[in-house]
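The complex appears here without one of its protein chains, the remainder shown in place.
Up next is chain A:
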Amino acid sequence: MIDGMFNSGSLPVLERVVQFTGQRHQVIANNIANLSTPYFQPKDLSVEKFQKQLRKAVHDRRATETPRQGDLRFQDTREFRFHAHGLEARPQELDENILFHDRNNRDLERIMQDLAENTLAHNAGLEMLKSEFNLLRMAIRGTLS
């Protein structure tokens, strides 16, 4: 009963999204901290690859007999490992930027853009998660809000 409550609908999907954006925030913050570290190469987590894995899992679940219930089954890749309790991500180094003389290929604008995008995605995911839990709470209590 309790498992079915948390394993149905978009809750597991949103959980993964928030896990991913949380991890990516750490990576981006690390990039900012090492902006002027010699020999440092900025790293990033690929949103496209994560979404590809997520899309595959969601579509696999939709193809089953219970399209809106059940665990999402992920395939681990080199970059992402999906554990039951969290997401383990390996940031990949970016090597398309200009290499500075201190062997750091930083790109401040791009880092800032990534940070802003990631923050938006994180907030949107949290907002959605909140509304899902609110709905559950409402249904359990049987009263409004």
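Here, a residue touches a chain if its C-beta (ideal position, glycine included) is under 8 Å from a C-beta of that chain, and two chains touch if they have at least 3 such contacts; residues count from 1.
Operating definition for what follows: contacts and distances are computed from a predicted model.
Participant: Looking at UniProt, which of "Transcriptional regulator", "Dihydroorotase", "Fumarate reductase iron-sulfur subunit" or "Flagellar hook-basal body complex protein FliE" names the chain we cannot see?
Facilitator: "Flagellar hook-basal body complex protein FliE"
Participant: Considering the whole complex, which of A:V58, A:L94 or A:L126 touches the chain not shown?
Facilitator: A:V58
Participant: What residues on chain A make contact with the chain left out of this view?
Facilitator: Contact residues on chain A toward the absent chain are 9-10, 13-14, 16-17, 47-48, 51, 54-55, 58, 68, 124-125, 128, 131-132, 134-135, 138-139, 142-144.
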